[in-house]
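As you look at this complex, bear in mind that one protein chain is not there, while each of the others sits in place.
Read from first to last, the chains carry the letters A, B, C, D and E; within each, the first residue is number 1.
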Amino acid sequence: MSDVLIEVKHLNFYYGSVKVLKDINLNVEKNNITALIGPSGCGKTTFLRCFNRMHDLYKGNRYEGEILLNGENLLKTQDLIALRSKVGMVFQKPTPFPMSIFDNVAYGLKLKGIKKKSEVEDIVERSLMQAALWDEVKDKLSSPATSLSGGQQQRLVIARALAVEPDIILFDEPTSALDPIATAKIEELLTHLKDITTILIVTHNMQQAARVSEYTAFMFQGELIEFDRTEKIFTNPREELTEKYITGRFG
Amino acid sequence: MSDVLIEVKHLNFYYGSVKVLKDINLNVEKNNITALIGPSGCGKTTFLRCFNRMHDLYKGNRYEGEILLNGENLLKTQDLIALRSKVGMVFQKPTPFPMSIFDNVAYGLKLKGIKKKSEVEDIVERSLMQAALWDEVKDKLSSPATSLSGGQQQRLVIARALAVEPDIILFDEPTSALDPIATAKIEELLTHLKDITTILIVTHNMQQAARVSEYTAFMFQGELIEFDRTEKIFTNPREELTEKYITGRFG
Amino acid sequence: MRIEKKRKIKNYIALSLATLTAIIGLFWLVFILTSILIKGLSAINLSLFLNDPAPPGIPGGGLRCAFIGQLIITILACIIGVPIGVLGGTFLAEYGRNNKLSGLVSALADMMTSFPSIVVGVFVYTLVVRPMGHFSGYAGALALAIIMIPIILRTTEETLKLIPWELREAAFALGAPYYLVIKDVVYRGAATGLFTGIMLSIARVAVETAPLLFTSFNNSFLTLNPNQPMPSLTVTIYQYAMGPYPDWHRLAWGASFVIVIFVLLFNIAGRFFIKKRLKK
Amino acid sequence: MDSSVYLKDKLFRRLGLFSSLTIIIICILMFVVLFIYSYPAIKQFGVVHFILSDTWNPVKKVFGGASAIYGTITTTLLALFFAIPLSVGIAIFITQLCPEKLKSYFSNAIELLASIPSIIYGMWGLFTLAPIMRIYVEPLLQKIFLPIPYVRYLFTGTPLGIDLLTAGVVLSIMIIPFITSIARDTFELVPKELKESAYAMGATKWEMIKDVILPYSRVGVLSGIIIAAGRALGETMAVAFVLGNDHNIHLSLLKSSTTISVTLANEFTEADFRLYISSLFYLAFILFIMSFTALGIAKFFLGKMRK
Amino acid sequence: MVVGIEEDIRELKLKVSKMAKLAEEMTEKSIYGLVNGDREALNEVIKQDREVDRIDNEIDEHVITICALKHPEAGDLRFITASLKINVAIERIADNAVNIAEWSEKIINKPRIMEYGDIVQMKNLAMDMFKRALHAFFEKDVESSKKVIEMDDLVDAKELHIMKELIKLSYASTSYIKSALRLTFIARALERIADQATNIAELATFVATGEVVKHKRLKQ
Partner (left out) sequence: MVVGIEEDIRELKLKVSKMAKLAEEMTEKSIYGLVNGDREALNEVIKQDREVDRIDNEIDEHVITICALKHPEAGDLRFITASLKINVAIERIADNAVNIAEWSEKIINKPRIMEYGDIVQMKNLAMDMFKRALHAFFEKDVESSKKVIEMDDLVDAKELHIMKELIKLSYASTSYIKSALRLTFIARALERIADQATNIAELATFVATGEVVKHKRLKQ
């Protein structure tokens, strides 16, 4: 149960010369949901995007320290394409590709060079089921993905991420563009997903972190102030700053 | 304390031939905050926009029934301009006009024909104070309103509405475009504002209704399911449907 | 109460004036189209399309060579301009976004789209016509291509930028290399927009006159060799309208009519595509 | 993953880079070429002198650009004078007044005006508008304005229809759609909530337009106007027919004139000696600089608006 | 909105009912030990209290965790806050059972001074109330609740009766005084247990209807 999947050690991150993450240490446990909370601009998104080296898309960003995924420092790897197939990501706004529902889910497989039709079909079906979307789309797999509702699109994106069997999926405020009912569905999905993968989620919504996560990390101005089991953080945080944030006595 | 400001009687509303509000009856009490909650598309916004006849801007909309403001049926009045100076409105996204901070607040006065400089200045100052914005902007009243932050803009819009001393201000999800800290500020402001005016607020966020309002109306598919004191709605609603919605067992 | 009345009267007057301007605008359009329609229709007959120009005074002359020349020049211009424009626009919107050089290119391209086209004509004249010693279809095509490139480049850039950035990040996050992100996600998402944009750009450039005046020039014979001076509809209209003969004027009206119809069709088709995209 | 992926990516990137660089190459080349070719004329006539002198005499081999520059600027200003109020009015009508059903038709109609090639405007101006101007409009204007001191100088001469005024009108019809469509687009960018909040304050429609829409889209409309001006400056075909090509400067709007582009169109292929050609290039070079400046200013404003 | 709150509530119910079972068993056993002189049974009661205390703490923590993480509302909220109070009541019942057991231990050494029929009846009454109250709580059965509140008077009457009996016995022989006092305490403990059952019944009504009935009977 309590296997460590990812170890973050003394992570610093710089946008150009601005240090945005400061000496972050944290372990992500396998098959658990870890939530990142903190005030706007504290570096949650920045932190999340270190895990799949998304920052490498832009110039002038710099990492220091280590992020060990299964013991290997992913900040040092050259093969980003391989890394990113191990680390899935879901964004705030649903990002279905402009192709059919089926092709969306199959896209990661195509990139991996999996071409056998029956295999692809099996994986697509499995992933859509895991994302609790199969029943809603099984009769229209060839319709464009954009024909789905926002909440369905978000689940489609999750299915797409699941298809390549990532070790971990990163979620950056995955429900902040959705209405409450779609949000509830995604939250429920998340709590099931941890059986098959590991989840790291950034959320603006403290209550969401409370509802879905096992572990919660509270960040403030680029520092990791407190990291503990979610119950602990919400009933009896160790740090004054966390308490203040949690009880809404901030700013 | 418990004066009735507005009585809604058997209100129906149609977008073209689609009936969107169905026989709504409700009293809005003076100097109180009344919250409208309900699932997306249940007609909250539509209902709110009846109070200042915003629907008259578009073709094919039709009202039935009565909305009595101080005893007079505002659905029958011809003089929308006068009505709208009695009924203020604040939108989801802040809507500062493209003019200076001062001119924004003074705009309603200008429309009313109040031109005396000292009087205008006094009212602008008073309104900005009431909107808890004076201290932040008093040194830059002539800067463009768009130079303010989102939360400040929203308070500016509130000051603008306050300047004409409306009987009631309508808020349509006034914080859903703001971050949590700005949201908290607005919520606090709302609880103070009820001393000087009456507030009707639509919110997607049940918790917000819980936090700020005295009365809560729960709408569902165009009907007013339950209307009661907020504590009652949240601790012991009369209707099964309300209970389901409040406890998140919906859909 | 008096102030409200005043406000209402002001409102009424101002809105009436705005309506009046719209009527005037519409008036010009109707005016122009009806004149072309009336004068152009009378010039339309088979010989306009099938015959080459006849000397003044002899009936039955047509503009076959101009139609064909126009077509050849336009196709050649597209062959040069479309790939460069699309690839360049792609670079600006993708690999080169946020870099200063792309900003400069984009700004320059933007300005070039409103550039005096006659200057481009002069430019290509010095670049091609003078060294070769004679006017040629190639020169005309090059001039049109030079006008076309910035237009297509900008349309491409703008269309691609409409694709939300998160969509690309989502593809990257799955491990796709950039060229596949562009091919599978960006181009696919922007396909109709790109197509429409390119078609409208071509339509706009194809009916330019000024850049052809000193490049492909004119020729009253049918030629399929782009290395020769080549006639085009627009330059022909210019010369015939300037000329003193009623026959020429008639042909010019006919050609104008054809061009206007062509432009109308392209625009309608373009709008159809845009609507279809919006529906999706 | 296999390295061909990285290679393909690099290749695609290079192709794109070179394609986009063609823009810069073209611009620089254009500047250089125009400069080189106009150099003899620049050396001969200088800068200030060429711009201020209105002698254009191929026979005497003396060339000055003032008349063409004057004509260019005057026609442009006239066009703007007619087009701005009309365009803004039309844009207001389309976005605020037009019934929803007619909106797209109206919008398309105005844009059709923009897609009509300039050569057709020219022809129409020559064959249809010019006679009307000559017979009806210009005499009427003379009747009105000639009695007024000072203003009268703008309307002296025999109405021919082929003159600055007609050119201005044709140009204005040409640029109306540009300004209209930019104004319309920026008007539509005004958030619905912003408009509604003006109404919610009790504003009338006109007050909403005046106090919210126009200020909100000020910069956008302004840059639209400058872009339109840039186009009007370089327009050849629409004015070539209706301006006459007269290298003398007249104050009256009812006199023939020329513009740089018209001069080029008419004389470039006929120029038969080096200084003549070079002077034409000089004119082209000046037009190049003028357009560049106008469009640069517009870009600057647009950039500011984006911020 | 609230992911998994139903599961939380189910778990909470399980805990409460487990705790209640224990308290019931303890009470039964303590009186059984008294009546049958079964020291073993009495010792068990004292041991079982540990378990009750453990569950008590567990419920407290669980309730606070639910409040912190799931933000219950309306009916859920009433149930969850009531759980926080019901475990006080059950814990007191168990405590009283322990007290009974402790006093019984001292009594069973000594000669029996009276028949325990009344005490057993009193225990039966209290247990009946307890079970009905729990039923009312879990099943939102307001009628059952009312019944419990009515029954409380019977228990009080019974206590008074037993006490009078014991005082009489004390007058009869001073050697009875110690045992009589202890038996009085036992009767009192049973009264306390019945009282806690009443509290639970009142909570049950609150959970079911949102109406606070506590202290109402006092006011009448």
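Keep in mind that, in the parts below, a residue touches a chain if its C-beta (ideal position, glycine included) is under 8 Å from a C-beta of that chain, and two chains touch if they have at least 3 such contacts.
Here the structure is a predicted model, which means the values were calculated and not measured.
Enquirer: Of the residues in subunit B, which ones touch the absent chain?
Expert: Residues 180, 183-184, 187-188, 191, 207, 210-212, 230-231, 234-235 of subunit B touch the chain absent from view.
Enquirer: Determine and list the subunit E residues touching the chain excluded from the picture.
Expert: 49-50, 53-54, 56-57, 60-61, 63-64, 67-68, 71-74, 77-78, 81, 84-85, 88, 163, 167, 170-171, 174, 177-178, 181, 184-185, 188, 212, 214-215, 218-219
Enquirer: Across the whole complex, list the residues on subunit A that are touched by the chain not included here.
Expert: 206-207, 234-237, 242-243, 246-250
Simple rule for what comes next: only the chains that are shown with their structure count from here on.
Enquirer: Measuring centre to centre with CA averages, how many angstrom lie between subunit D and subunit E?
Expert: 94
Enquirer: Return the distance between the CA-based centres of subunit B and subunit C, expressed in whole Å.
Expert: Each chain reduced to its C-alpha mean, subunit B and subunit C end up 50 Å apart.
Enquirer: What are the residue numbers in subunit A that touch two or more other chains?
Expert: 81-82, 180, 184, 207
Enquirer: So which stretches of subunit C touch two or more other chains?
Expert: Counting only residues that touch two or more other chains, subunit C contributes 7, 175, 177, 180.
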